Every structure is written in structure tokens, then in C-alpha cells.
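With one protein chain withheld, the remaining protein chains of the complex are depicted in position.
As written, the chains take the letters A, B, C and D, and residue 1 is the first residue of each chain.
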Amino acid sequence: MGLLTFLILVPLAGSVMVGISGRWAHWPRRLALSFSLVVLVLAALLWARFDPAQAEYQLVESLRWAPSLGISFLVGVDGMSLFLLLLTAFLTPLSVLASWESIQEKTAAYYALLLVLESLMMGVFLALDVFLFYVFWEAVLVPMYLLIGVWGGERRIYAAIKFFLFTMGGSVLMLVGILFCYHLQDVQTGAPSFDLRLWQGLVMSQDTQQWLFLAFFAGFAIKIPIFPLHTWLPDAHVEAPTAGSVILAGILLKMGAYGLLRFAVPLFPEGARTFTPAILTLAVIGILYGALLAMVQPDLKRLVAYSSVSHLGFVVLGIFSFDVAGVEGALFQMLSHGLSTGALFIMVGMIYDRRHTRAIEDLGGLKKSMPRFAGVFLIVLLSSMGLPGLSGFVGEFLVLLGAFQTAPPFAVAAALGVILAAIYLLWMYKRVMLGEVKNPANDHLPDLSRREGMILLPIVILILWMGVAPGTFLRPLDGTVERFVSRTPSGALEE
Amino acid sequence: MIPVQHYLVVSALLFLIGATGVFFHRNLVSIFLCVELMLNAVNLTLVAGSRSVGNLEGQALALLVIVVASAEAAVGLAILIALHRKRETINVDDQNLLRY
Amino acid sequence: MGAAALVPVLILVTTAVVIAVGGAGRAVGDRFPSAGLAWLGALVSVLACLRMWGHRLRALGMVDADAFSLFLSLLVLFALLLTVPVAKESLARQKLEQPAFYSLLLLSAAGMLLLVSSRHLVVIFVALETMSVGVYALTGWARDRISSLEASVKYFFYGAFASAFFLYGIAFFYVVSGSTDLAGIEAALLARGHDLGALPVVALALLLVGFAYKIAAVPFHMWAPDAYQGAPTVVTAFMAVAVKTAAFGALLRVTGSLLTLGEEWRAVLWVVAVLSMTLGNLLAIVQDDIKRLLAYSSIAQVGYLLVGVIAGGVAGRTAALFYLLGYSFMTFGAFAAAIALGRRGEENLSIRSWGGLGWTHPLPGVAMSLSMLSLAGIPTTVGFVGKFYLFGSAVGEGYIALVLIAVINTLVSVYYYLRVVMVLYMGAPVPHPGMHPLGLGLRLPLLVSSLATVVLGILPGPAMALARRAALELF
Amino acid sequence: MGNASRLLPLIPLIPGISSLVLALFGRAMGRAWAGRLASGAVGASLVLAAIVFADVTGAAPGQRAITVQLFEWVAAGSFHARAALVLDPLSSIMALVVTGVGFVIHVYSQGYMVGERDIGRYFSYLNLFIAFMLLLVLAENLLFMFVGWEGVGLCSYLLIGFWFERETANAAGMKAFIVNRIGDFGFLIGILMTFVVFGTVSFAEFLPLVPTQDARVLNAIGILLFVGAIGKSAQIPLHVWLPDAMVGPTPVSALIHAATMVTAGVYMVARTAPLYAEAPMALGLVGAIGAVTALLAATIALAQEDLKRVLAYSTVSQLGYMFLACGVGAFSAAIFHLVTHAFFKALLFLCAGSVMHALAGETNIRKMGGLRERLPVTYRTFVMGTLALAGIPPFAGFFSKDEALWSAFREGYFLLWAAGLAGAFLTALYMGRLWILVFEGRFRGGSETAQALEESPPSMTWPLWALAAGSAVVGFIGIPHHSWIETFLAPYLAVKSPRPSSFYLEASLMTLNVVIAAGGLLLARRVYSAEPGLPETMAKEPGRLHRLLREGYRVDALYDVLIVRPVLLLSRVVLWRAVDRSLVDGSINGWARLVRVGGEGLRLSQSGNLRLYLFFLFAGVMALLGWMILGTTWAS
Partner (left out) sequence: MESVVFYFLAGVSILMALVVAGSRRPTYGALALIVCFCAVAGLYALSGATFLAAVQIIVYAGAVLVVFLIVIMLLDLRGETSFKERTGALRWAAMLVGVMLLGLMGIAFDGLPSLPTDEGVAGTAAAMGNFLLTRYLVPFEATAILILAALVGATWLARRS
């Protein structure tokens, strides 16, 4: 058992401890915070041990699990997963902190589920065995379902079940695809295996590739989500507790994009190529559609949710540009979106804690009593709308750059989303933060507390860091992304 | 000698009369009688088969069927008695507490 | 010609007789340890089964103790081991505890053991009837409750009617082959080739009807919801788990043996499987009574199980056997949890009235939730691994469309399975007169089935290996 | 120039750091020190800018450009964009203007903003602006320039909306940012295309490659980049944000919305001059937009009643002149006008600020008049600014505007020249109007205000003098035929040599310019002095044309009807309600409902009647046997 296994096991062990600690009032959250910080340290250690020069999977660990079926506990890390792991490790303690005061009921179960979720997400990003991946992938739904359903808002039950059914709907199709690949692997090599690395050697006809790609794509597209499969997202976001929204937007959505990068495209490059124009179209529609809808949302969380649809459209666009810059941009955008949208949800949660409403029309003029909050909020918004010098810009720019090289019209259309982002975010900022205080309830609200500052400070620092020195996060991607691009059909759109 | 097929046809007739008869009754005992008829029809096939294939298995099985049928009758009638005691009716159409 | 292979059956019967005789005439409340004896008998029987593992014994030319039958026998016996304590606790609540109950339980379990251990249609028939007669009586055990009797009546008549068809099938096989032994039939049919016309397939079809009824596959399922709902819950649990396991085992044996009869039966089962899962799921969605919901759910589960039968081969059968194992635990867990959620003095089977009980009653809540997730096929539970291999085996044989239908059905099923979890943990608490305290008789089975559901889901390897061994020794 | 390379990074860095310090500790610092720190930081930058400027001028004409690499900023695949600064005549002159005017305005702000609650925040923004502006002008490549480009836009947004409790300020700030974003959209695509075409976005690397490329490609890039300039420099049709931006503090209007940020577009075009020189269509567009803007904005300025809005439209118009100059290939003339304009327009705005300071924030010129005696310094400096803007020699505007118009004429763009000339007349006219209405005649405001009228404090008046001095003398760096600025810039703008032309023609046109300008001023004096009641009359019974002009050709209303409302309607009604809720969600919920209804329907089959159950079994057997028997029989 090495570092990677610990990344999965530590939060799991933590969740057990937290679960037991329920009878002592403050212990669940303290324990949860400590465990998530331990994981963060482990993840940092992983970063330190990671060798950016190497394109292949690193620190691979393999345990026999069900050898007769070709299942093993096979984990490894490469540039693509490294930062997603770090993001997971980073956002979890923040989620714990964000829940510190607002979750008062059933705290032990809550924090235990949060840690279970962390463990499973780690597993998703670490698994190199497709079976293992699918197990984690599906299992993630359960704690999230419970987090939304138990600690969520008014329509939490509808949102939770919708979330579950949507995402599962996609992944059962992927399951069929996985089974078929497994069968192919069995037939072609005589040794059943779920080892992703072996699957890349499978021989498939064009037709087979197309079907399999579609099956995998269905699973990932819903999670991302790609228009028109996105309608679970606003509901889930709105109803989820703050931490749920943070993790949902920050990490769960990235799982879909990660799946495309790790599985759907490299395994079925020809299949991917066939559908690239359609997917690019959907991505661009998603960018514009999400932005346009975000513009007219009356609820803050719903607005941020639709903005996620828009931002994740960029990620898809970048992936399917099949260009090094584009793919790196997509990965970068995933990280940046995780930070900025995570922060947005946290901050919306802070507003909710104070005002018990998320309706934009109930707010206004908050900046007067909460100047610090307003400042941080603005930085996060600016990052989200892609202001150069902040994290959001680098990702978006590289995505557009990649897309512009392989599919210029799509890039141009997508760039319109940048305009729209400014509109809906600034408009929201204006209505929430600026202006006179018309509703007396919005006056004399406490500014950021120390705990809240502690949550936001690291995010702001990272947003700046990623904007000013993106090289830190781009360089380790190089090898992996080049390997990825070399497996994709070059000139996918030339025909 | 009578060809085996004739036995089979008679048996099939009896069987199907029994099976169809089930739907002609609302009284559970009568329905039960029809089921008994069906079992007996099968026995006829078995006996005829036994003669045709030349071993005793068919007849032995037919004998076991009779045993099974009596055991079933015991339990079935016991259930009916219990039911009648509780509901004062063994009309099949009255047994629809459990549905949908 | 030793009779060693019959030892597990004989142990059960002996225990049953001891209980029946020892308990006869004793007043209710008289301290005769019938439950303990029954449990002990089942345990000894388990030991006997384990002792025979790997020896491929055959008793009196008709009963086999191969890995296949032992695997299924063990499943039945596990169900028995779980049922007995639950029965003791739940029947005591309803003042229905009688030595005869355990006696019947053991006798029908003996029938099940025989059912899965024989390649002989006559034995299969008699065993099937033994099992059925016992369960008919158990279904009506709450003889003062109309619904129990009604369930019993429906079950009985449906069963009698269906077994006539089943028997007719055996008779036809006998007529065309002169044998009632699966191997003998196979040999005779092979020898005679195609000149027998359609009668052999008619015979097979009629056998399938009998099995389909017993495993409650659509369109022969209609008894199940009523019988499940009306029977005392513990009996329903036993029925849903053990009866299904045993009948399914026999079905596997028959379809695995009569290979000369063409592939038509696969197409038939294809349709039956699709109908079962679709209808089962659609109807389960609209249920509020947990037992009725589970009844429809188990109809759907049979649909999934049939996927393994249709796929056939070692992989398909392994998958089906493994799934049966998982199915036993998760289903039993669900029923036991439903019992444990009963209120003081009455059963509490309406899901709607379970609001928030998951928090106040952690063990039944968790057990129920795990069962539901497992039945829905969510990973880290055995239901997931089981489905994974069932569908995998079918994909391997090219049944893609079937698997697609199956996974879409899984999706539909998630809705109602999660609804239970939802009510337990997210529902508004419903005021009620207080819950029945949980005794060890419920706690342990709950714990065991929950643990099994998870452990088998995380470490399926060993159990899968056993199932594979069993599948290999099917012939 | 080794000295310069070491000092160069400090120029944007000092205000940047100061901004951060002010943002974090501005409140604790106290209002006096906040202003001092901010001004000091810009002052330091000014000194450094002057030093490096001296270095540049001191160097041999061919070696006046150096690049200072800071770090590799974005690198992915084959794309590289360095964080690097370039120092050459163009950027050094811009840096000097930015820090110079910036310093003056910082000092002015200390007086003007006295009494503001959030002075630390104000200076933080202002310093940040200077930092970004310097980044913009010093950037070595397009992408890094884009950082400054968007950064100044952000600061503009923040400063326009500085009084965040005012609804108009917030709306104006947002409008400014969003309209700029629309331009930036083009700019961004331009950057992408530049990279795709040249494989680099570094000025020093792709500009020399320009001749290797097809004109169509260059036109496309040129136009795309110019779209960015249109937004930033408030050219038609994206000019709508600038007049609204006047709700911000007046020093901000002077610094950002007159002297520096809005000229970034011109600077960018000049920076990429070699590209535009090879892209005739793009250049033509630049000139045309410039000319149209110069003329139309001037007409609008005629009818405005808000002091600052007049100046804002004037700025738009003057920026048009700069683009006009670019469009005819006279990039150095454009930069020249940029520099002079920075002085006199900043001056005019600061004068306006001074007036507002005296009138307690009043900006409506109908309520002014007769301020000449009460605000002598303001009056004098304002007149100097007016004369400079109108183009009366020897004030700075005369030289630069003349240079621009002459270039147009000389290069044969007579239409542009004519438009420019007409614009010049209008410029003189509206400035004359302003002069008369604000400073001459009787005071038309309330009597209370009248008594409180007094000149602004020294911290505000000496910046006025400084800028006035600038306005007066800066023009001499560009005396025709002895133009220092042209010789200084020309090698780095890569401009083709001007067509030969007659000195007499040039001189006569110059005279014409002066006559036109003087005519405009005199006409204004005649009209508005003779009829002091005219503005009131026109305000009450506006003519159709007057109303059209006052409302800026109703462009805002047009955009509202054509773009804003349809987009909102599309989003809210079509996309959200119809597509998202009804179609997408509706169809999926529809499936769920179908499943439920299916379940409800099917459960009726389970009627509870045993006979029915048995019948299903019986029928099932029949179906099964039928299938098996018929299947087998037909098969054989």
C-alpha cells in the first residue's frame, strides 16, 4: 500500500471515526477537518513526488482483487489526474469549513458522508482499472444523493432523485460499453482484464468504436453536463447544502470531463472523431445557452449552476479540439472552475447564512456592510468571467486557442460566451452587492468572519497564482496531454 | 392394441377440459376438482407412456402424483376450511383484498 | 449407491420430525426450544454440506451432492438460518409462534434441497411439491388474518394449476424418451433426432412454465404480489429468498442439461426476462406497501437473473449463481428490516409511514438502505457486482439489446428503491405509538445480511470462485 | 540602456504594489496618507519613466528598443506568451504620458476627493489602473497587452462605479465593462488568429513576418484587433459607454476616460502599425470609423447639457481624429494627437471638476454661467484647454490636429479630410458654447450656490496649471517639417514615406484650419452671448434635430430595442421557459411520468381476481406452446 491507496483509505477511515464520534457535539466537524487536512498533506506529498517529465502513469499500485475476473485494485496518477486529486483534497477541507456553522443536524452523518465522498472521488481520479473506476464513479452518487436529500433545501428530494437518475442514466449505458470492451479484451487476448492500459490495444472496427464511444460519452456527458442533458444540475445545485454544491460543481462535474480524457477518447479515437463536430456543436450551444440562462436566473445558486454549464462547455470544446493547448486549457479550466465556482457557492452560502435567501431580488447593497466580502466576491467573479491575470482566463484562452486551430467557427462562437459571462456575472454583482440598501434586512450584515476568511483566502491566493503563474499547473500536464493528443485522430476536422 | 396416440389425445382432452373448467367456476372447491382432473389426465399420459416405452417409471410417477395430489388436497382443503371459517365464502371472486 | 448425499436433507427432516412430535400438543408458550432446534438442524445441515464440498457424491442414483447443488443448498440453508431467528421474534410479536411452523419451514427447506440436488424430473417434481405445500401452509400461517389466508389460497390454486402443466411436461418427456432423468432424456432425444416433432419442445415449454411460475417470472408472476403481501412477513422473506433460489437452481439445471432442444427456449426466456424486469419495475414504482413493492421488485430481479440463464455458458451460470447469493442477502435484509420497523403491536409496512425512521432506528435503516442500493445495483454492494457479471456474460454472448433493456430497467428501478431510502432518511417524521424494541433475533440477521451485502460487493472474489465451481459442476 | 532594462519592470510594479497595500490597509492608513502613498507611487513611476525615456532618446536611433523578459507566462503546446516588457520610443512616450498625466491627476484627486468615505479604495483603484495601463503600453506581446487591456477596463469599471450606492454609477460601470468586452471579443479572436497565422503573438516576432502573409489574412487580423480598439476607444458603434461613464469621479474621467485608457486603442493600432500598413482594408476601416466618429460625436456634443458629457463626446470625437490619422497611415500623427489630447482633455476635465467642486457637484451647464470672476484659475486654464482643443495656435491641439488633417489630405483621403475639417468646426463650436455658457454671462444657478462659489484649493489648481502649461507647449514637439516626435517614432512605426507635396498647399490648409476653428468659436460667441436664453428655450421646445442630437442619435435606445431586450426575451422566455423547462426538462419528466402512468395502468391487470391470474397463466401457456410448436414445425 502506497501513497495513492492512502489517499483513498484515509478519508474512508476518517468517515468511520467521524461517524462514531456523533455523540460528542463538536467532534464530527473537528475530526472531519483534521482528516481532510491530512489528505491535503498527502496530496501535496503526491505533488512533490510527481515527476512532470514522465508522460506515463506514475506511482502505480496494484493489488490483486478478483484475479479470475481480471479485476485488480490498480491505481496510478498522471498529469491529468494529479491536479484533480489536488483539487479534491483542497476543496474538501474548505467544504468542511463552509459547513461549520450551517450544518447543525445529524452532523456526524453529514461529515462522514463528506469524507466518504472525498474517498470515492479520489478513487475515480486514481483508478486505472476500469471496473474499479466504474465502482467509484457510481458509488459517488450515493453520498451525494444523501447530502442533497437530507441536508438540502425545500425541493431537495426532487433534486436528489433527479441528480441520481440523470447521472445513473448515462452511466448504465457506459456500463454496457465497459462490458463490451471487457468481452473484446477477453476474446482478443484470452485474458480477461479491466486494465485500462491494456484496453488501449484493443482492435475495433469503426462501427464498434462509434457505438462504444457513444456509450461512454453518454455516461460522461451527463455528468459534465453537456446540453441538453444539463437540467439536473441547476436543481441539484440549488437544493444542495453549500458543501454539496461546492463538491458537485468543483469536482463531480470534472469527473465527466476527466472520463472523456481518460477513457472515451483514448479508447475510441475513431469513434470520437466521428462525433467531434456534433460534440463541438453541443459544447458551443452549452456555452451560450448556459450563459444566456444564467443571465435571467432569479436565484443565485441557479445562476452559478447555469454558469457552470457554460464553463464546462469550454472544457468540452478544449478536449475535442485535440490540440495540446486546447486540452491543457480544458484541464486548466477544470481546475479554475473548481476554485472559482466552488468559491462562488461558498459565498452564496455565506449570504444565505446571513439572509436566509438566495433570491437576487431580495438582496442588494450588501457591499455597504460587507466590503471585504464584496471584494473577494468580485475577484472570484472576475476569475470566473476570465479576466486576464486571474485563473479563469488562462484556461479559456488556451481552449479557444486550441479550438481556433482545429475548428475556428466553434472557437469564435464560444468566445461570445466570454461576453455573456461578463454580462450575467456583473449584472448579478450589481443587483446583489451594489446599489442602495433598499431592504433593511440587507443592512448591517456582519462582514467576513475569521473562519470565512480562512476559507476564502486560500482560494483567492490560488486564483491569483493560477492566473499569474499558470506554468506551475501547465507544465506537469505537458507530457500527459501530448500523449493524449498523439492518440487522438490528428486533423479530426480536416475532412 | 390401442395406439398410444389415442391415449394421449384422450388425456389431452381431459387435461384441457379440466383446465378450461377452472374458468367455469367461482367456487374454489369446484375449481380444485378441475385441477384434480388435470392431474389425472397427466397420469393417463404417463400410464400410456409407460406401456409405450416399456418401463415402470411412468406408472411409478403416476402413483407419486396421486400421493402428491392427496397431499395437495389436504392442504388445499384445509386452507379452504380456514378461509370459509373466516369469511363465510369460498367464492373466488370475493378473494380480492390483495390486489394492484 | 451410498446415501451420504442425502444427509443434509435427512438432517432437516429429522429435526422437523423431532420438532413436530416434540412440540405437538404443547400449549403456546410452553418452553419447547423449537426455534433453537430448527436453527441447530439447519446449522448441522450446513456443516454436512460443507463436508461434502468437492466430493461429488451421488445418492441412490438420483440425488447429487455436486458443487452446484451444494452451493444452492447452502443458499437455502443460509436463508433458513436467517429466517428462524427472525421468525421467532416476529411471530412471537403476533402470537403465531408454534413448533409446527419451524417444522414446516424445515420440511419445505428439505424439499428445496432435494429440488436443487437432483437431475431427475420425478425427484424435482416431488421436491417442488414438497417445498410448495410447506410454503402454501406457511403463507396462510396467520390463519386469523384474512389477507394471509387469501394469499395462501391464491398461491395454492395458482401453484396447483401451474404444477399440473409442469407435470404434463414431465409426462411428455417421458413419452418421447422413456426416461425422466435429464441425462436419459438428453441421450434419448439425441438418439432419436428430429423425428419426434414438436413434442419435446412442448415438454420443455411446459417445464419452463412450471419454473417460471415458481420463480415468479412474467407472465406467470401474478400470484406473487398477492402472496408476498398477504403472507406473514417472515414467510415472505423465506419465500422470496429460498423458494426463488431453489426453483431457479432447478431451472438452471434443466436449461443447462437439455441442450439438444435447440435455442428456441432462449428466445422465449428472452421475452420472459424482458417482460419480467419491465413489468416488475413499472409496477413496483407505484407501490406503497413494502412487501408488495419487494414482490414486484423480485419479479424484476428474476428478469435480471434470467439474463444469466439466457447467456448460458459457464460465465452466465456463474453470474446467475452469484447473483442468487447476493439476491438472497439483500432481499432478506430488506424484509427483515421491514419487520424491524414494525410498530408496537402491529406491522408497519406502508413506506409512507416510515418518515425519518432511518435516523431513529439506525440498524434497520442502514440494512434497508443497503438492501435497496444493492437491489438497485449501486457499487460497493453485491447487487452491483452481480449485475455487472450477469450483464457481462450476456454481452459476451452477444445479447446486447437484452442488456440495454436490462440496464435501462435498472435505472427505472433506482427510482423506487431510492424512494425507500429517501423516506427513511429524508422524509418528515410520522407520529406513531412507538416502535417495537429489537431483539437479537432481528439484530443479528440484519447485521449479517447487511455485512454480506457489502462484503460480497467489495470482495466478490471467493464467492465468485465458488459460484464458478458450482457452474462448472452443473452437468 | 542597461539602466532602463533594470528600471523598466519597476514602472508598473510600484503603482501595482501600492495599489495592493492600499486595498489591504487603505482604511487603516488614513485619508491623507492614502493619497500621498498613491501619488508618491505614481510620482516614482513618473521619475522612472522619465529616466528610461531619457535613456531611449539618448540611444542611437537604430537601437532604441529593448525587451525585458520577466517570466514565461502561458506556455502550452507550441503556444508561448511571455510576461515581458518592451521599451521603445512608442512605449516610452506612452509611459511618460501615462505616468505624467496620472501623477497630476493623483495630486488633483487628493483635493477633489476630500471628504470621501472610501478614499483608500479610490486610490487603490487609481493606482491599479496606472499599473495596468503601463502594462498595456509596455507589453511585449499581444496576450500580455491583453492583460493590461482588460485590466484597465476593470479599473474603469471599478472607478465608474466607485459610488456604488448610486444606481446610475453601477449601471454605467457595467455598461462600460460589457461594451468593452464586446470589443475584446474581437481583440481576443484577433490574438488567436495572429497566433495561428504567425505562430507567435510577440510584436517583435510577428511584425517582421507581416510581409510574408496574404493581405486577406492581414485584413482579417487587423479588423479583429481594431474591433477591440473600437470598444476601448469608444468609437462608433461601441461609443455608448463613454458618455455614461461620466458619472464616475471627475479625475477618473480625466485620467481614464480622456487621457489614457481610451487612447489604448490608438496605441494598439500604432503598435501594430506594420500590420495595418499591409492591410489596406483594415486600415481603410480604421480611417472611416475614425472620421465618422469624429464628425458624429462632435454633432452630439453640440446638444449636450451636461458639462462632462460634452467633454465625453468631445473625447470620442478626438479619438476619431486619432484613428483617422492612423487610417491614412499617419501613425505618428495619431500618437502626437494622443499626447496633446491627453494634456488638454485632462485639463478640461479637471476644470470641469473644479467647476463641479465649486457648484456642489452640479454638471448641467444651463445652471452655470458667469463663473469667470469667481473661478479665475479655472477659467483661465479652461480657456487654454478650449483653445488647444479647438485648434488655435500655438496651443498643442493645433499642431496635432493639423498634422492629422494634413496627412489625410496629402495622402489623398479627401473625404476623410473633409469630415475632419467639418468636425474641427463643430469642435470649436461646441467648445465655444461651453465656454460661453459656463463662464460668461450671468450665473443661472440658485442664489445659495452662488454665494458659496469659490475657487478650488491649490492641490487642485496647480494640476490645472501644470496641464495648461502642457497644453500650451506640448504641441511644439511636432512642428511641421521639424517634427521631433515623428523622427523619434517613425523608425518604430514602419510607415511608408509621405507623398511629396507642396509647402504652400500645406500652409494654406493650415490657415484654413485656424480660420475654421476661430469661426466656430466666434459663431458660438455670437449665438450664445447674444441670446442667453437660448439653451433654456431649446431645452423646453427642442427641435427634432436637437432632440436627436441630445439623445445621441438614440443609439442607446436602438441597442436596447435591437439587442438587450431581444436577448433577455430570448433567454427568459424562449430558452429558459420554453426550452429548458418545457422541452428538455419537460420531456425527461415526461418519461418519468410515462413510466408512472404505465405502472398505474399495468397494476390494474393485477386485479386481485385469482381467475384472471389463472387465465393469464393459461393464455401464457398457450402463447408459449404456440411459439414453440409453430416455431419448431415451421422450422422443419
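The criterion applied here is as follows: contacts are C-beta pairs under 8 Å (C-beta built on N, C-alpha and C of every residue); 3 or more make two chains touch, one makes a residue touch a chain.
Remember, it's a predicted structure, so these values are computed and weren't measured experimentally.
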item	value
Touched by the hidden chain, restricted to displayed chains	B, C, D
Sites on subunit C contacted by the missing partner chain, in the whole complex	6, 9, 13, 16-17, 20, 59-63, 98, 100-101, 103-104, 107-108, 110-111, 114, 118, 120, 122-123, 125-127, 129-130, 133-134, 136-138, 140-141, 143-144, 152, 175-176, 195-199, 202
Footprint left on subunit B by the chain that the document does not show	1-10, 12-14, 16-27, 29-30, 32-34, 36-37, 40, 43-44, 47-48, 50-57, 59-64, 66-75, 77-82, 84-85, 89-91
Interface with the undisplayed chain - residues on subunit D	611-612, 615, 618-619, 621-622, 625-626, 629-630, 633
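Convention: only the chains that are shown with their structure count from here on.
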item	value
Centroid distance [mean C-alpha coordinates] between subunit D and subunit A, Å	37
Between subunit C and subunit D, centroid-to-centroid distance (C-alpha), Å	77
Euclidean distance of C-alpha centroids - subunit A vs subunit C, Å	42
Multi-partner residues of subunit D (each touching 2 or more other chains)	592, 603, 606, 608, 610, 614, 618
Multi-partner residues of subunit B (at least 2 other chains)	19, 22, 92, 95, 97-100
Contact footprint of subunit B on subunit D as seen in their complex	603-604, 606-611, 614-615, 618
Subunit D-touching residues of subunit A, taken from the complex the two chains share	165-166, 228, 230-231, 289, 292-293, 295-297, 323-325, 328-329, 365, 367-368, 371, 375, 382, 387-389, 393-394, 397-398, 400-402, 404-405, 408, 411-412, 415-416, 418-419, 422-423, 426-427, 430, 433-437, 468-471, 474-475, 477-478, 481
Complex interface listing, subunit D residues touching subunit A	23, 71-79, 121, 143, 146-147, 149-151, 154, 157, 161, 164-165, 167, 170-171, 174, 177-178, 181-182, 184-185, 188-189, 192-193, 195-196, 567-568, 570-572, 575-576, 579-580, 583-585, 588, 592
